[in-house]
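In this view, the complex is presented without one of its protein chains, the others remaining in place.
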Amino acid sequence: MKNCVTRILATAGLALLMSGPATAKQNSCSDPILLGTTISETGPFSTLADRWRKLTEVFAEEINKTGGVMVKSCGKKLPLKFVIYDDQSVPATALQLFEKMATVDNVDFFVGPDWSSLGGPVPPLADKHKIPMVMANVATPAVYERGLKYIWGTPFPVVPNWSARYFDMITKVSPQPQSIYFITHDNPVMKGISATWSKKAEAQGLKVLGNETFSPEMKDFTALIAKVRAAKADVIYIASYDNASVPLVQQMRQLRVRAMDVHHTMLTGALFRQVGKDIEGMTGELSWYPGVKGDYSDLVETVMKRSDVTMFDYIWTLGRLTSYLTMVQAIEKAGVVDRERVKEALFKGTFKSPAGDVTFDEKGFPNTGAFTVQMQNGKVNVVWPPEVATGKLVWPSPTWQQ
Amino acid sequence: MSATRTTRLPSKAGGGVLGWLGAGLVIAALLALPFAGNSYLLTFGFSVLIAYILGQSWDWVAGEMGYVNLGHYIFYGFGAYAFSIALVSGWSMPVSLVFALAVTGLLALLLAVPLFRLHGDYFAFATLALLPLMEVLAYNLTPITKGADGIVLPVAQVLTPAYLLALAVCVIAFIATLQINQLRFGYALKSIRNDEQVAETVGVRIAPVKRLVLVISALFGAAAGALQAWQMSYIDPATVFGLNVSLVPIAMVLFAGSGLRFGPLVGVLLLASMQQWLLVNIQGYQATLYGLTILLIGRFMPGGFLRAKWVKKVPGLAALSREHHEYAGEAEGVSAQPDVLPLPRLRADCAKPLIELQGVRMQFGGNVAVNDVSLKINEGEIVGLIGPNGSGKTTLFNCISGVYTPSAGKVLFAGQDLAAFGRDGIARLGVGRTYQIPRPFGDLTVQENIAIPLMFGAQPMSPRDAMREARAFVDYAELSSRLTDRADALSVQEKKALEFARALATRPRLLLVDEVASGLTPVEVKRFVEHIRHMRDRYGITVIWVEHIFSALEQVVDRVIALEQGTLIADGPLAEVVKDERVLSTYLGASARSRQGVLPC
Partner (left out) sequence: MEVLLQVLIGGVLLGGLYALVAFGLSLIYGVARILNFAHGTLLAVSGVLASLAFTAWQLHPLLIATLLGPMMFVFAYGYYHLLLRPLAKRSHFESTVGTVLVTVGTLMILSDLTAKAAGATQRNIPLRMPVIEYGDIIISTTQLLILAGIVALTVIMHLLLKHSWFGRAVRAVTQDAVGAQICGVQSTRIKAMTFAFGSATVAIAAVLYVLSFPVDPYMGFSLTVKAFTIIVVGGVGNLPGALLAGVFLGVAEGLTGLYWKPEWAPALSVVAMLVILVAYPKGVGVKT
């Protein structure tokens, strides 16, 4: 029993020891700038975030090669350092880790996390501790509608802009498509895309012949494809994550689906690797591609090359990297490592990225967009807008005709 | 094959006052946590509390009752959704919480009906499959659950109130565990865990008990889900029904020891801390290390590490490893008179039939086990039941005690048709039985085995009183030296004695004895025969005794009934029956008739 009491006292003592008021060391000119983030390195979301720890560490290295981030009030550049934890794809875990970073690790700012599962619970924490948080791949608009003042996000692209260029493009092709059929992956972002763009399609004069939703685990699409074939739409619009749509695309080929064009909202290298030639001729969206020059494109290309990540494979990478770029630029704009000043800078500023300028509305929601691409002879080419195109659009889409 | 454990229970630990003081200190420290200014520790502490609520509530159904509910997390998810939907609709937090509890409790009640038709592994499969089912429902019932979008709760910094509420729920859960094990309810759970059928035949009403424990378990699961949803302010189907998190609380409890008083608590604390430490300090391979720990415990200490032998030797840990055996050794106020049992002395009315079978038939598919058997046994008779193996004797017992429902015919007990009664009802009417192969409640002590029928009989007793009264039966069965030993550690003969004593503890008017004498020495047989006679002479108990040892029957029975392949072929005094031609040919073949012999005794 003596052991019992000792144990209890020890536990209580330890608890008190580990808790101390968290002091933020803001406005320092000698310490590195600490950015805290979690990455889903394990668990179901890890398939989307391959090698991101390396990516993040390399980014810091590259930035620090020229001294770091310019902080005017210190008259010099301060090095950048990341604190990275694995959230294991579990929201409760992410919350604990962000709390740790806020109160124990004393980070200056937050970047990330990704995914709506985490983008729901984590942001209120930013408000609680008044630490600016530039989230990465969180695209669900509802997350930004909660009156939170310390969050921004850099998903690429945002749902309202997702297929803007594509729908612009199809008003200018010949023969012009008259009808469209949506196939949607049961996921909030994808459903948001279908909802938004089916409305826009109708406004443009296209007849929406149907919208079938499939669950993420679906393997056999025979019934769904049967419905699509029966509708005989000019354009088939697949709003889906790349991985979830692998069997769909394969079976669409096998079952000889025909259309003027098959459009895929996430036409990626991962999809290409898994469906091979089936992807030929499909159009899609890509926020950026090495070869398309833009601000910071050299930095981004170097970082990706060094960490062995290709944009075409893991398109969420641009969202991640842009959150880092935005934060760095916000600190530079603020001129001081101060949370309130950086917060102001984030709302007011225009931020450069390889895919164009990024600005945020008062909810922290960005205006990012994407280019239209097409798979041609095993290569992905930007086909719209024509000014930045790396290849000419082939319309109607090759291989989906006979 | 299993290692027999002669577990002596620890003598009443002197932990009384110190234990409560210690608990008070711990709770005080936990209460102080929100005000210590470290929100990381607070968030971590909150998740530990939630894990404990889930683990402990799971253990009532699994550790105490033996039903492994792998889908326990659905109550968590359902509670989270119900709470969130209510909160978003504008109801206040307390109302939403109560709503979540009520609705989840109702779900548990509904699920109990189909689920408890299953046992063992099938129960585990079915509950496991409920998780993906609920996830699909959450994804697809979009008008209610908002589907894949999830439910966004209004932002409120509620970590501290959520934590305090969770702490309160934890304390309640712990107290509930203590209480459950002190009430008859706990003993009902434990008897179900060991042997449901036997539990019923000693008077335990198992269906309401199962429903109740599932509902209680669901209520706590729902509380955990609601509080976590409140604190996270966002839920979606994958978060609350995900297979990657749903087994974690279960693994935590199993890790330390399911069914132990401190098992869930220790397991949750250790594994949650370990997981957090790994996350923060080890980069890469945390899941591997975590999984490896679980694997090693499963391989080397599957009862949970608190049940490992080395734990008993470590002073602090030994206290944590105590099993739930309350009232151990209770013995105050028990009469020290040998051979006197606290049984009513029934006046046997030898004219009235106590039990009557009218054309009872028991058929399994094409196999007729009991074929139109009619018989009458009066009060106070001792009747032998003989027949070769497979002749339907045990089946007949099963028909009488309600284990089987006869395919045709009636069983009347003291004039009442037993068809209207369930097994437990029949037991309470006064039908007690032993089983051919003893079926004690293995992981309960000898004393508890006997106390349970006393608790659940027609005149129910409180657990404390029942444990006291059980002493007399234990002494009668000459098992006093084994009072606090686990029943599965007994030798076969001791188990038979226990079986007999337990049957007596049901305060039977009719005692069905199934081949208790085989394997006994002649002296022991004689003693046993005296017991039987004593039962009838002193307590007026009517006995039907299935036995092969005719020398035993000869000493005490009034008459004998013989069965062959389910059919009654003889009914009369022993001397006549053993000369009966049909009986002879049954036992010895047709050639016996020519010998005009008597059955060897």
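Labels A and B are assigned to the chains in the order they are written; within every chain, residues are numbered from 1.
The working rule: contacts are C-beta pairs under 8 Å (C-beta built on N, C-alpha and C of every residue); 3 or more make two chains touch, one makes a residue touch a chain.
Worth saying up front: this structure is predicted, and the values here are computed from it rather than measured.
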item: Among B:A36, B:L106, B:V136 or B:V158, residue touching the chain not depicted; value: B:V136
item: Touching residue (missing chain; options B:T145, B:S258 or B:S391); value: B:S258
item: Selected from B:T293, B:Q436, B:S462 or B:Q565 as touching the chain missing from the view; value: B:T293
item: Touch criterion as defined above, residue of B:G284, B:G316 or B:G390 at the omitted chain; value: B:G284
item: Residues of chain B in contact with the chain not shown; value: 1-3, 66, 68, 114, 117-119, 121-122, 124-126, 128-133, 136-137, 139-140, 243-244, 247, 251, 254-255, 258, 284-288, 290-299, 302-304, 443
item: Sites on chain A contacted by the missing partner chain, in the whole complex; value: 41-44, 46-47, 49-51, 186, 212-215, 217-224, 226-227, 230, 243, 246-247, 250, 254-256, 270, 273-278
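The definition used in the following text is that only the chains that are shown with their structure count from here on.
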item: CA centroid of chain A to CA centroid of chain B, Å; value: 53
item: Chain B residues within the chain A interface of the complex; value: 13-15, 18-19, 21-22, 25-26, 28-29, 32-33, 36-44, 47, 50, 136, 139-140, 147-150, 152, 154-157, 228, 232-236, 238-239, 242, 244-245, 276, 279-280, 283-284, 286-287, 315-316, 319
item: Chain A to chain B touching residues, read off their complex; value: 1, 3-5, 7-9, 11-12, 15-16, 18-22, 41-44, 53, 85-86, 88-93, 95-97, 99-100, 102-104, 116-117, 120-121, 123-124, 127-129, 140, 142-143, 145-148, 186-188, 191, 215
